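Input: one structure, supplied below.
The other protein chains are all here in position, but one chain of the complex has been omitted.
Letters A, B and C mark the chains as written, and numbering starts fresh at 1 in each.
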Amino acid sequence: MSILDRIADGWRKYRKPGYYDEFDYHWGMTVDLDRCTGCEACVTACQSENNLPIVGEKAFAEGREVKWIRIERYWEGEFPDVKLRFIPMLCQHCDSAPCETVCPVSATYHNQDGLNTQVYNRCIGTRSCAVYCPYEVRYFNFYDHHWDSPLDQQLNPDVTVREKGVMEKCTFCIQRIRQAKDVAKDDGRRRVRDGEVQPACVQTCPTQALVFGDRKDPESQVSKLMNNPRTYRVLDELNTDSSVVYLKKVEDDHA
Amino acid sequence: MTNFAAGIFHGPESALAAAGTLKGAGYTTPELMSPVPIEGVEEVLGEKKSVIKTFTLMGGILGGTFGFLLAAGTAVLYLHPTGGRPIITIPPFLIITYEMTILFGILFTVLGFFISARLPVIRERVYLPESAVDKFVVTVACADDEHFKRAEAILRDAGAEQVREVTEEA
Amino acid sequence: MPNIDRRDFIKLVGAGSVGVGAGFMLRETIKHPTEQLIPHVIAPEDFSTGIATWYNTVCSMCAAGCGISVRTREGRAKKIEGNPSHPVSQGRLCALGQAGLQVLYNPDRLTGPLMQTGQRGSGSFAQVTWQEGLDKVADRLELLTAENQGNRIGLLSQGVRGHLAQLFELFADQLGSERLLHYDFDHPHTLYAANHRFFGEARLPYYDLKNTRYLLSFGADYLGNWISPVHHSLGFGHSRQGRSDVRGRFVQIEPRMSMSGAAADEWISAKPGTEGILALGLAHRIVSEGHYSGVDRDDWTTALSGYTTDQVAEQTGVGADTIRRIADTFVHTEPSLAIGGGSAANHSNGVDTLVAVNALNYLVANIGKPGGLVFNPEPAGPASQDRQASYRTMLELAEDAKQGNIEILILNGTNPVFSLPSAGFEEALAEIPLIVSLSSFMDETTALADIILPSHTYLESWGDDFPEPGVGFSIGSVSQPVVSPLYNTRATGDIVLQLAKQAGLSDAIPWSSMKDFIKDGWRLIYDRGGLDTQKESFESFWRSILKAGVWGEKTHRDPAFTLDKRVINSIAVPPPEFSGSSDAYPFILHPYVSTTLHDGHAANLPWMQELPDPMTSVVYGSWVEINPATAGQMNLKEGDLVDIESPHGQIRAPVYVYPAIMPGVIAMPIGQGHVTYGRYANRGVNPIEILSPRVDQRTGALASSATRVKIKATGRRIELVKTGGNSRELGREIVQTTGGKASQGHSAKLNSIPITVVPT
Partner (left out) sequence: MPEAKELQYADIHRDVVRSIVETGPKYYITLGTAIFVTLLCFFFPWFYQLYYGIGAAGLNHPQVWGTYLASFIFWIGLSHSGTLLSCVLHLTNSSWRKAMYRSAEAMTLFSLVVAFTFVMVHLGRPWFIHWSLPYPNQMEMWPNFRSPLLFDVMAITTYLTGSAIFIYMGSIPDFAAVRDRTIGWRNTMYTLLSLGWRGTDREWHRLHWAYTFLAVLIIPLAVSVHSIVSWDFALSIVPALHQTIFAPYFVVGAIYSGTAGIVTVMFILRKYMDFGQYITKVHFDNLGKLLLVLSLIWTYINMVELFTGWYSGASTEHEALQYKLFGYYAPLYWEMILFCAVAPLLCISKRFRTSFVPMLILSIAVNIGMYTERFLIVGTSLSRQYLPDAWGLYVPSLVELSIILGSFALFSTFFLIFVKIFPSVSMYEVKETMSTPKTEPEAPPEGNPA
């Protein structure tokens, strides 16, 4: 097919949204806020799995920490009727992601699995994706990070170490997804089984507030949870169509 | 090798008048050299057709096509789905089209200018440096001395303060 | 020196800086950006990632004893996850457990035996060989044992269980020493004592959060660091949304909201130290309303007569309506459960408080029932003789040392200089001629040691564990080395065995390595027979345990329990006593064990230092929490440095205005304030320094919440390092909530808690 034919063909095909229907998987996550206790096990799990840097006190004070998943905390009311609510905040892997459109070099785009990927090698560091992201879950490498020897020995060889000047963010542990797909292929299965792959945060969550799975599989836990009446999306009014769905915290009066 | 008669004038009016007379006397189109553009040249020496606007238009059309193809065509070749938008996202591509239209328009205008103004020169041509300061010069090609004499007379009549014979290498 | 004039110099500077910049850009442009690891988002088809090896072992970051799986690649530990087959952790793990990697790979680890060369505390150490170090210690041990002076040898360890504890017992016994102590700052002495008083056994029961429908927690931060937080979290999640018909409800009673308080449906602040009174007030309500119909009903009525709702409301500051409502809900919601711990247990009336909490459980008859309180069987392994030293015991030890009764003190991983308030422990140590530390790190106590024989971290050594509390049936787990040792260190057990051998005790302690010792111990368990997992030989049994990381025996205790009348008659909670007068010291200090750093032993782990405190989001530092109204009156804002003064000392920390703390109480996290614990730990202040030496009368445990303080603004301020920006939602509905009804019948059956813990 000549290039012109390809363009003509593409002109017919690609003028409407809906490219995503062709995806193999559509990974998603649910976060049950009624289960979340704010223990931050997920934060450390992510740091461990994805080689997040130890930035040090100075950089932390300057606001340059890197936490792909973080716990946000909101107080409600005043003493003595006071509540503290936690919400884990991570890349929402929006299907209509504002960050993707703004990147001039396509360093972030939507892949075949419905993931919002960040290609570190391609990133030139305009940081515009972080500005465009309403969830503020994109983290920039303000320095080349350093691991005091022998802390570098704990680095996960399946995940790259990002250099200064590039943006990074939650990948839904893409290396684990890949491995699970390889295993499925080796086993002669066409698809990854539900629960076979879990990002580090989901894997460790002691209260099982986080659940991960394929939204295209109607039988997966995550698909079922997404039918729960408590579901909502954070900043839904922005129409980002996120893949992370929260389940409302249950608060009843003391009856 | 061509000889030219060059009359040097103080002001544009007399120079223009001289050029008009020369043209009327059957000389091949006399040339005016001046430090500033002279108004009313067209009336005297005849309407000049410029190809520049054609160039500008062609540049614009070409640039627009190129710009749209650059954005939309390559989007099909490099499938990067972003932000839930279609692969061929017309509105943003129109901006690329717009910018490319202007860029090519500018470049082709310049090209048109160079071609129609016969710049840059590749060979030495008749030139009197005074014309760049405050003199107005009328040059006209003369086949022989006879011609030159006649031209000199016309130029002096029109008020040229000086008439020179200049030679241009072939 | 070349002759460069000014002009040339400027040219050179200019050319140089442009050149350097251009060169830098060029280098960055052409350098291969993919030197490390795998950069592919979509890897080539033929690209295969490395194969990881997983080892199951036991976490020793806290006393819960979670089973963990460590992922290793090319001989290096890469990640720690919960062991899915272990009933305590069930595949899950807390932040601290995962940070265990940084114990192994800590840049501040001791890399080989050291001997103090200068004055104690001077920090000048010289490298020695193991032989030199061991000889020196063993010679002294042998000498003392031979002279029958074995009791002049002190053994002070962190809390250890399983065969290592047994080895220490054996070692001390053979040395002829009775001075074998375990010391942990956060050991729940009062809980053990209260259970002993009430149930007659000094072992923790299993608290079945998973199946409970109504939990009353008196000060116990069960999700943060109380006893077994990972397992409690599993239970919490399941109780909340794991059952299709019911949603467990949680009530937390404490003066300062902890993580568990935030997770609770209702947070109630009773005056510090009156939690037990409140519990008895609830009990009074239950009995007086006729909801309790046991045979000993009259005894209860008599015992609780002084705790009428109105009296209790006045003493505790909790509204009478609230007391009535909670008591009624507690008794009407079956099953319900009451637990107590944390600050409620750390008052002068700690044991009485926890006995009162146990009384609540008794009155709703949840003992031995799902969703209640389940007794644990005797551990299959070495009986855990409780060697845990209370504060009072430690004072006695210090006194002994000052009297010159201790020749040698062997320290294992415990840091009393840091975590023992007002005890003069440092002065006591100065009187001990030889101090030996087996710590992996240079901590405040180890810095005073004469000889340091650094031990392996738990990821490099053999060990085993029988979790306390158990999970209602017998379990044990073996921990195995997951990486080869990084440094010239030895396993604690191996050091002890070697010392025993050199001290001439090899007849009684013949094992050559800890692995053999543990294996022989497990052979006994195997020989007992009646195992759930029958194997042909011990070796296959042993291999299967190593592979699974856990062994269990589903034999449950008989839930029958009768309460002694004398216990009922003695039930009473005296009002708490505090150090310092309320006039001079208007605030009650509420020190709490940090969720991230625990009692301070995790302060040298950079991940934990960088983990925002769950409640305040502060990292890397100390702070003092003050009620907003109080702060307003005192004109204090976040970051203002204040001096906190108790009758026993003074420290300086920045203010954090904390919305969920009682006025009149200020709270500080314990864990920071190290000085020799390495590059990540040496920061902040240690509130233990200003705690009063007041103890719980019954156990001698430190009443750490019984100190009064005053605060004084210094006029200086610093920026608190934290992640949180604005802590209010401003009506943006980021965390959305819903009423209880909406969720009913929709809870998700996750594949959770596959291991059934409680008899059904």
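Definition applied: contacts are C-beta pairs under 8 Å (C-beta built on N, C-alpha and C of every residue); 3 or more make two chains touch, one makes a residue touch a chain.
All figures in this text were calculated on a predicted structure; none of them were measured in a lab.
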Could you tell me which displayed chains border the chain that was left out of the figure? A, B, C
Touch with the missing chain holds, among A:T126, A:Q153 or A:T231, for A:T126
Which chain B residues would touch the chain omitted from the figure, given the whole complex? 10-13, 31-38, 41-42, 45, 48, 50, 52-53, 56, 70-71, 74-75, 77-78, 80, 82-83, 85, 89, 92-93, 95-96, 98-100, 102-103, 105-107, 109-110, 112-114, 116-121, 125-127, 129-134
Contacts of chain C with the absent chain, listed as residue ranges: 10, 13-14, 17-18, 20-21, 24-26, 28-29, 723-732, 734
Taking the full complex into account, what residues of chain A touch the chain not shown? 59, 62-65, 72-74, 89, 98, 101-106, 109, 122-128, 130-132, 134-136, 139-144, 164-167, 235, 238
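Quick note on the criterion: only the chains that are shown with their structure count from here on.
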Which integer distance in Å separates the CA centroid of chain B from that of chain C? 88
Cα centroid separation between chain A and chain C, in whole Å? 31
State, to the nearest whole Å, the distance from the C-alpha centre of chain A to the C-alpha centre of chain B. 61
Sequence positions of chain C contacting 2 or more other chains: none
For chain B, jot down the residues that touch at least 2 other chains. none
Report the residues of chain A in contact with chain C in the complex, numbered from low to high. 32-35, 37-41, 43-45, 47-49, 54-55, 57, 60-61, 65, 67, 70-80, 82-87, 111, 117, 119-121, 148-151, 153-161, 163, 174-175, 178-179, 182, 195, 200, 203-209, 211, 221, 224-225, 228-230, 232, 234-235, 246-252, 254
Chain C - residues contacting chain A, complex: 33-34, 36-39, 41-43, 48-50, 73-74, 76-82, 91-99, 101-102, 104-107, 223-224, 229-230, 233-234, 236-238, 240-242, 247, 257, 259-263, 265-269, 322, 325, 486, 595-596, 606-612, 614-615, 617, 619-621, 627-629, 659-663, 679, 683, 719, 721, 723-724, 727-729, 734-743, 746, 748, 750-752
Chain B-facing residues of chain A, complex: 3, 6-7, 9-11, 13-20, 94-101, 103, 106, 108-110, 241
